[in-house]
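Only one protein chain is missing from this complex, and each of the others stays in its spot.
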Amino acid sequence: MDDIAIELHGIDKSFGLVHANKDINLKVRKGTIHGIIGENGAGKSTLMSILYGFYQADSGEILVDGKPVAIRDPNTAISVGIGMVHQHFMLVENFTVLENVMLGAEDSQVLNKGIAKARTELKRLENEYALEVNPDALIEELPVGLQQRVEILKALYRKADILILDEPTGVLTPAEADHLFRILGQLKSQGKTIIFITHKLREIMAITDEVSVMRRGEMVATRNTRETSVEELAELMVGRRVLLRVDKGEASPGDVKLAVQGLTVKDSRGVTMVDDVSFEVRSGEIVGIAGVAGNGQSELLEAIAGIRKATAGTVLLNGKSVDVMGHRDPAELRARGLAHVPEDRHHVGLVLKFEESENAILGYHHDPRYLNGVFLNIDAIRKDAEEKIAKYDIRPPNARLKTANFSGGNQQKIVLAREMERDPDVLIIGQPTRGVDVGAIEFIHKRIIEMRDQGKAVLLVSVELDEIRSLSDRILVMFAGRVVGERSPDATEGELGLLMAGVEGRKEAAE
Amino acid sequence: MSTPYAKLPGWVEYGLIPLINLAVAFLVAGLVVLLVGENPLEAAYHLINGAFGRGEYIGFTLYYATTFIFTGLAVAVAFHAGLFNIGGEGQAYVGGIGVALACLWLDQTMPWYVVFPLAILGSVFFGALWAFLPGWLQAKRGSHIVITTIMFNFIASSLMVYLLTRVLKPLGSMAPQTRTFAEGGQLPKLDWLLSIFGLDVGTAPFNISFLLALVAAFGVWALIWRTRLGYEMRTMGHSPSAARYAGIRESRITVITMMISGGLAGMMALNPIMGEQFRMQLDFVQGAGFVGIAVALMGRSHPGGIIPAAILFGVLYQGGAEIAFEMPSISRDMIVIIQGLVILFAGALENMFRPAIARAFAMRGQRAAAVVQTRGA
Partner (left out) sequence: MDFFHVLVVLLESTIRVSVPLVFAALAGLFTERAGVFDIGLEGKMLGAAFAAGAAAAVTQSVWIGLIAAILISVALSLVHGYASITQRGNQIVSGVAINFIVAGSTVILGEAWFRQGGRTPALAEGARFQTISFPDADMIREVPLLGPIYADLLSGHFLLTYLAFAMVPISWWILYRTRFGLRLRAVGENPGAVDTAGISVIWLRYRAVICCGILCGFAGAYLSLAMTAGFVKGMTAGKGYIALAALIFAKWRPKNVMFACLLFGFLDALAIRLQGTPLPLIGQVPVQFMQALPYILTVILLAGFIGKAIPPKAGGVPYVKER
């Protein structure tokens, strides 16, 4: 009855300086759906990759059906009955469904016999679990929901008894997600064990039997789903952090500086990432966008900043419209008073191989201040960089050092100094303190408030709810690409958490 | 994991590792010498002697180096923007048209210093033209620049054979080449430069295009590290996503970079055509476009590294001739082997020795490393 399918003891894993999993213990009971919830970067995916043999734990023990096993590679995982549905599908797009299912489990050197067998087996699985899919369809021609079904079929075809699903609903529409849940319920009733990884509380409540919460690489709690609540889980996920209190006075909002109307963004696969979003940001206020990562905030930011095309909607910058659908020049937006601190400073906001001073002009390299005709005015650039280094206390104070050699916090300060010192009218900031040491966080927060007090319009996106609450004057909550509600920063964490989980928001949006 | 390899001090990164890679390439080349039953040390002696033993030899060495500076710079410029221009050979070849046209037009009426600037412009124009098409095709049509530039090398080769056998060949001549240029199409030698050092240039075709190559090297340095365009090229080469963020248009940079690269490759044609043969011959490029790949890889795409790398290959080409003369079983094809080995070890296998070196440094200088790695909060 209380059979344990999977047991983890003291799993520990580091990637260089990042301690991704710290002494993880976990028990998953047979025939249940076990949820693992946590914020992005909490270590969920790493843990599952270890279970699937994709990575090796630095230490710790894995027991499957009570027996210790050394899972060295996905092959061993498959042989002990573990299957995994990856967040980014591991499918060959120009192969048929059948070929994808067979890959790695072909039975014989020549495919013919295997194909016939696979076809029958696939048919059987389809019937048994209600997983219809045309075996001869090409993956690239299938909608995302069906592609995921193929991933599930792949695992079942390999006779997996334990199925790991890593953020399976991230790419699905609500209808597709509901269908997935029915499939999972079916699988459970057939005796399969399912480990379900998500950062969405609603999903945990909807389908899991038990739930374990991860936070910053640690397993902080395991609860019986029926005996817990969204509020409790939200709190466990986020943790009782030292509330970062930022001294800030009342906001005195002025004119509308940034107006977004009906903005819609689709990704390359045609999935809607930002869905008809409208809001305004006035001078002298900070508008925070809260939401669990992956609910369209990044795409919204990029679309406003001109590095991603929108499919519909308008953006007004200082009252003048911006061509959001056509080709936009981020340089022109900068000239019109928009500054952008991107979420991904390593790949977007900085060129890590550049000297600090070279990054201090990225995007502003057309500014005549930095130029002598077509030549760069190196002296002016270095002098400018040194001033910023002093003002933002960037360490080590060396404008000629390679940017890769600065710590995360100092790298972020390089970006902030560049964007803030341009005296923009509108400042949009993504994840201002991600991967930033505590000391720098306070500094960065202060600077953001200062910008507001200077009359800038600040749009802030962060997955750190604390940060949003302590900095913003108004909070918009995004869920599934839509703004599902607006709250004042006095709203409780629980209230915001429910909105972020899409629980309250649905009602509100429907009203 | 953004940096798979540990950080190493600059002199290791830009000095020791290239030297080790080079040493291994020569070691393997030495094995080939052994394999043909000759003494590698003797070969090395003839190599050095043949390259430096007399003023004339030095003149030849530098003549070859001139060619390789141009083609090395061409490859390097493209590398900085993240593009692999493997078509230097064809661009140099087609660049010859510009040189030949200028010379054929004015050599009998004008002095060399009038013809030379026009020839430079011509070589740049035709070289850039031949690189423009692959650049444009990549920027606008998404065709892979490596493949298109390879194809353009062959198309150039056919085109030049056609031109030299049908169009540019003087009437009544059998040889596929232009007529020999009058004095206006002949560049002065740099005998005075070598005579400063008490050397006699002799018959070596060491000419003023060497100075042009040095100017081009300086120009490339200034372009890459001192101009806005160079800044944009480097941004794109290091991180296309950061370039997009900074409002740098990828297609524009691709096309411009390729044209600069092709122009530099085209300038190579000045050296053999106006400096040595005084006519445009079939196959005058002689693989220099490909040597440029080795030179750029060895020189780490920096003019300060490309010039010594080009001289090294000049030594190989000139000294190699001496080896071939003294040791008949080792023909000049030995150079081609070494060139290939350098490309292999300094290019494709550049990271082979890095982990070992990094480990050695980690063990030797743990304290020093700790200081380097200390990061401010």
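Some notes on this structure:
Here the chain labels run A and B in written order, and each chain numbers its own residues starting at 1.
Just so it is clear, a contact is a pair of C-beta atoms (placed from the backbone, for glycine too) under 8 Å apart; a residue touches a chain by one contact, two chains touch by 3 or more.
Treat the numbers as computed from the prediction; the structure is a model and nothing was measured.
Within the complete assembly, B:293 is the residue of B:115, B:293 or B:315 that touches the hidden chain. If you put the hidden chain back, the residue from A:5, A:24, A:47 or A:102 that touches it is A:102.
The chain that is not drawn here is touched, among residues B:215, B:348 or B:362, by B:348.
In the full complex, the hidden chain is touched by subunit B at residues 1, 4, 32, 35-37, 84, 86, 137, 141-144, 146-148, 150-152, 154-155, 157-159, 161-162, 165-166, 290, 293, 297, 329-331, 333-341, 343-344, 347-352.
Listed for subunit A, the residues touching the missing chain in the whole complex are 15, 46, 52, 54-55, 73-75, 77-78, 84, 86, 88, 90-95, 99-100, 102-106, 108-112, 114, 154.
Just so we're on the same page, only the chains that are shown with their structure count from here on.
Across the interface of their complex, subunit B is touched by residues 15-16, 305-307, 329-334, 340, 342, 344, 346-354, 358, 361-363, 365-366, 371, 374-376, 378, 394-396, 404-407, 409-410, 437, 439-440 of subunit A.
Interface of subunit B with subunit A (complex): residues 1-3, 7, 222, 226-232, 234-235, 238-239, 241-242, 244-247, 375-377.
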